[in-house]
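A protein chain is absent from this complex, but the other protein chains hold their places.
In this document, chain identifiers A, B and C correspond to the written order of the chains, with residue numbering beginning at 1 in each.
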Amino acid sequence: MTELLSFEKSREAASPPRLPEADVEGPESSQVLGSDLLRKKAPGLPQLSEPEIMRHYSRLASMNYSISEQFYPLGSCTMKYNPVVNEVVAALPGFAGLHPYQDEDTVQGALELMWRLEQALCAVVGVERVTLQPAAGAHGEWTALRMISAYHRSRGDTRTEVLVPDSAHGTNPASAALSGFQVVEVKSGLDGRISLADLESKLSPRVAALMLTNPNTLGLFERQILDIAEMVHATGAMLYYDGANLNAFMGICRPGDMGFDAVHMNLHKTFTTPHGGGGPGAGPVGVKAELIPFLPTPTVERTNGHLTLDFKRPQSIGRVRSFYGNFGMLVRAYAYIVAMGGDGLTQASRDAVLSANYLRKQVEDDLEMPHEGPCMHEFVASAQNLAHEGVKALDVAKALLDRDFYAPTIYFPLVVPEAIMVEPTETESKASLDAFAAAIKEIVAEAKSNPQALHDAPQNLPVGRLDEVAAARRINSYLQGQSEDPVLRWKPAQK
Amino acid sequence: MTELLSFEKSREAASPPRLPEADVEGPESSQVLGSDLLRKKAPGLPQLSEPEIMRHYSRLASMNYSISEQFYPLGSCTMKYNPVVNEVVAALPGFAGLHPYQDEDTVQGALELMWRLEQALCAVVGVERVTLQPAAGAHGEWTALRMISAYHRSRGDTRTEVLVPDSAHGTNPASAALSGFQVVEVKSGLDGRISLADLESKLSPRVAALMLTNPNTLGLFERQILDIAEMVHATGAMLYYDGANLNAFMGICRPGDMGFDAVHMNLHKTFTTPHGGGGPGAGPVGVKAELIPFLPTPTVERTNGHLTLDFKRPQSIGRVRSFYGNFGMLVRAYAYIVAMGGDGLTQASRDAVLSANYLRKQVEDDLEMPHEGPCMHEFVASAQNLAHEGVKALDVAKALLDRDFYAPTIYFPLVVPEAIMVEPTETESKASLDAFAAAIKEIVAEAKSNPQALHDAPQNLPVGRLDEVAAARRINSYLQGQSEDPVLRWKPAQK
Amino acid sequence: MPYLVHSEEDRASMLASIGVQSMDDLLVDIPQSLRIGALELPDGLSEHEMMSQIASLAARNRVFPDRLTFRGGGVYSRFIPAAVAAVTSKPEFYTAYTPYQPEASQGTLQAIFEFQTLIAELTALDVANASLYDGATAVAEAAMMAHIHTSRNEVVVSGYLHPEYVEVLRAFSEGRGIKVRKGTEPGPKTAAVIFQQPDFLGLLVDAKALTESAHAAGALAIACVDPISLAILAPPGEYGADIAVGEGQQLGLSPSYGGPHVGFISCRRELVRRLPGRLVGTAHDKQGRRGFVLALSAREQHIRREKATSNICTNHSLCALAASVYMTYMGPKGLRQVAEVSFKRAHALAQRLAALPGWEPAFPDRQFVNEFPMRVPKASAVVRKLARKGILGPIEVQRWFRELKGVVTFTCTEVNDSRALDELLAALEA
Partner (left out) sequence: MPYLVHSEEDRASMLASIGVQSMDDLLVDIPQSLRIGALELPDGLSEHEMMSQIASLAARNRVFPDRLTFRGGGVYSRFIPAAVAAVTSKPEFYTAYTPYQPEASQGTLQAIFEFQTLIAELTALDVANASLYDGATAVAEAAMMAHIHTSRNEVVVSGYLHPEYVEVLRAFSEGRGIKVRKGTEPGPKTAAVIFQQPDFLGLLVDAKALTESAHAAGALAIACVDPISLAILAPPGEYGADIAVGEGQQLGLSPSYGGPHVGFISCRRELVRRLPGRLVGTAHDKQGRRGFVLALSAREQHIRREKATSNICTNHSLCALAASVYMTYMGPKGLRQVAEVSFKRAHALAQRLAALPGWEPAFPDRQFVNEFPMRVPKASAVVRKLARKGILGPIEVQRWFRELKGVVTFTCTEVNDSRALDELLAALEA
């Protein structure tokens, strides 16, 4: 089943929705505004009735895999159950109906929630303050690096480099570059951990910070994190924590205690705010004392029960977005934390680690395990053992789709060839882990018996494997003016 | 994809949901109640976690066809678009949070809504009062017949028979029987309308009422309805209108004007309250003056702006259910009526008739059309023309499922062999009617080329054609004590 | 216009392909004398205006917070997990029809099958149906079953059965010419003894004794039960009742001014063929895959017509779905905790109320679960006073039972937290 585009179903003559009339004496825009201010050609929005629109989106929805219906072991993304009650909480008129420019006295509840959330996040990661402004993890990374560079500058210390491990997520180097740093890559050792020797060699007074996630993207805990911190701090650089993997050890240990100076958290991963098919999320950043002066404005302050927004922060890096953050997501994350409590969050991380190791065990004879366990909340396998059958990680992924599982993250981290990165999370039952393991066995067997079947997967989905190369070619010819089909949008045939 | 039963996924050791503690001093039930009052064996409810439960029901939902995703041309059921805003309206705390025993002064808004809805329904069907109490159409039929028999009794006139056309829905005779009447069947003529001759012959002073739907279940308007009314009234009997087909002529004509004395309406058909996979619905009954004294209690009364519930109705048939009806559904129906308005409802019926005749035209060469058109809001075709290929209405239905359409009503009305009863409703686009017609053509072609393919349908659904005969056999042997598998419920294997 | 799909162009082209000039050509069968100019209704409104108009009606109602609601009488304030609405608001469930095409309705069918099993387990009887309209009609349908099964023409109603259930029972019985008698002693004409456990006042009856006396007279025993109380109380199956019925509102449904809620019914194996309404059973396809279908339809109106066990067609599936989600969320332990918390709080409250000057238990020697009757001075004044304090107080049962002058019933559940009890007492003492 595929679905036409709304534009393809549109009919000129379709009647518009009933909408309120002005019911006041007033001019039409055309009576007031000069013709060069006025739009000449109406925008080509589709013209459909409400029943058609709802049918359209309902059918589109049914073409998605999602946590609600499928196991979604997308490594590094912590696709855990999104509590349905959190959607109810965020929709409370007392939250959803607030204008960001209401006077502080009329939003004390909202500010209190933000303040409590900040306290809770401080407790989980071991920092002193948290800004809730960043809209996502990458935004948080960049915000933290802005603070770090402001910190160094404030000490008359100009540092130009940021160290990033070769196993790091792409947003790390990108965020570093976007805040004006040169990115220097640090190699991983054979054990999948960062190579201290290489780190040593890259450290210098030019280095502003080392960006690290722990457990790293291989799902391995950086055993020598304390030595690393010492080395980094010794050169006057700061240690930055990419919180994408925080789900591994809530209540077990804390980045702050490891020596991290700045920490971003993905509320849309660890704290169950739904990912929405690509956002919105929230990427709060926690900092140690030295960085507090540089936090974005405003911060939420609480003095004997009364809450205020503090805009007067002379050393602040300023604003990283409008208003105060993705408030609706903050509400959901806070609801999750209150429901789970300290005891629940701790058990969640323990179960996440347990599930990852259990699943790793179930498939360790079927796929290559480039690194020794135990792993933390996720593990990275490799499909290289299927290479001589010509089967790649991509084929395994598509074959999983056919078996009603979403696919793990593949080809990341880059340090593992044919990487298959599996993060089960604590909210998948043993039964569902066993079913996934069984599917892997079946696929690996098929790789030997009938590899072509895997190249032809998926078969059970609305479309088969899509030719992205051809698509790229068509886009190029459009961008080079050799074609009028933008590929990146719909255009009426006649045009 | 199929899904295990919640019971089959249950695990003894699963931890129960967090729930409030009593936090008061008080006894346990076991400390107060005698052992023969206490339950011995805990009920075998499943033990699952919230994520498992949500996954379970999400997967079940995806196994359903529904108006939201499929064309659902189920004849006689008026499966039209269910406005999403009505779900929001019904969930307003000001409605959903009301206790039925609140004092009248605290529910004036609810009573006002019921009163306005009653007025609106009176206007649509042309009666003087309406009771909103019945929970569904059949309930409304029975309620009306109770009133009719009370009416006759009040005039010292004991009548024992109710006339029901052979084309009537099964609930008609069942409702008549349930209110103590003998059911006498009236034949349809060759033109698909009720035979006046046969009616004449069945009418007598014993007859309490004739139950009729118009357009009848063949989708044909009873042209001689006025003569019929006269004949029926002449014998002192009453004329009852089964409102399942009301969607055919809102704003065009009214049952009250046709001479019907009592009218039930299916708010879950004509007035878009969702059918919920089998209810809840609402089956209000409208009546002419003579029947008003017999309305169920309470009625809603309005005296200069103040609303009250009137329980003192000496001649009332009493209560037909607890409280005041399916209030939540009444709210939805009222919201629909307000949004549509008189103009909208009229256009809705006109479009419903237009769509039915259009679709009928598209398929008239592919299926047999036992009766001449034009039809009203639905039409009944027959698959008899496929008989010599051994293809039945059932096969056509299943083949439609495979093509992503829900099936029309089949084998009803009983007067048409291999009946295929199609009701497109006004909320399906021309494009979707054309797609359905194309599917019918394809299926009819396949009936000729490859009938077996149709017998094997459906292929694209979670399960293939299910063997109901074998199921019935298994149920029988359980009921006769020859087996311990109830078939009608799950039982743990060991038991 | 809202919810309409065809454009004027579409209409024209459709008329053209039908081969007629105008809509009138399609309406020829309707006598001109019947045609009306227009409906006597206002024109439609935009969604925004409709919403504000209806929201203003909602605003004219007074909603008492759950925690301060101590009124029951058949409809109760309970904690409803968000999971319930998250499931019932799925369009795949709520916009489907009765599952006539099983292969395309497995979601609904399996959900109903699970509901039937849950109710059978809860009542400890063999088989339950797919749902009925409400508790009142469930009682009446059960009486019809007994009437047909025993071919006797009288049912005996024992004790304080919900007065509205009795009214509905009478309305149903009249049609079938069945006599409804209040009392405890079944006779040779008695088809069934009907009792409620706990009864309308919240009092516990001797279900076992009532069941035995019914059986002794060759009558059936019909128990009308509170589903949550069954986590604590002996279920009908344990004391030998033949049919269990009840109102399922407490299983995840909002009060909603009395509906839609859901009736349930279950019975012993011998009576299954007499059950009204839908039944779902398992079936298998050619490949041996298990699926679910509507079963035993030979009992039903669409096949049996006037000989059907009942006229019910549309039932309350979606409410049954809500109840299934609720029961599955709770599980046996959760349901028990909800029942015990309510029990404990109600007994704590009863004790504190009994200490008020002039207040006393109306039936001191009777047991209850979480709803109980008190005899109080100036009942009406008490209720009005509480309302002024924002509390939905007890029910004055005198409205139905003249003999119970000054008696009111209080209800306590897991939503009435201890502070709420304090507020109630404070309001009464003030």
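In this text, a contact is a pair of C-beta atoms (placed from the backbone, for glycine too) under 8 Å apart; a residue touches a chain by one contact, two chains touch by 3 or more.
Every value quoted in this text rests on a predicted model; they were computed, and no experiment measured them.
Note on the undisplayed chain: of the listed residues A:66, A:235 or A:315, the one touching it is A:66. From the set B:52, B:402 or B:423, the residue in touch with the chain omitted from the display is B:52, counting the whole complex.
Screening A:127, A:317 or A:380 for touch with the missing chain picks out A:317. Of the listed residues B:19, B:226, B:292 or B:387, the one in contact with the hidden chain in the full complex is B:19.
Against the chain not displayed here, subunit C makes contact via residues 46-48, 52, 67, 79, 81-82, 89, 414-415. Contact residues of subunit B toward the unshown chain are 11-15, 17-20, 49-52, 58, 83-85, 87-88.
Definition applied: only the chains that are shown with their structure count from here on.
Chains joined by the most contact pairs: B-C. The mean-CA centres of subunit A and subunit C are about 45 angstrom from one another, to the nearest whole unit. Centre-to-centre separation of subunit A and subunit B, using mean CA positions: 47 Å.
Contact with two or more other chains is made by residues 1-5, 10, 44-45, 47, 81, 83, 85-86, 91 of subunit C. The set of subunit B residues that touch two or more partner chains comprises 50, 54, 58, 62, 68-69, 81, 83, 339, 427-429.
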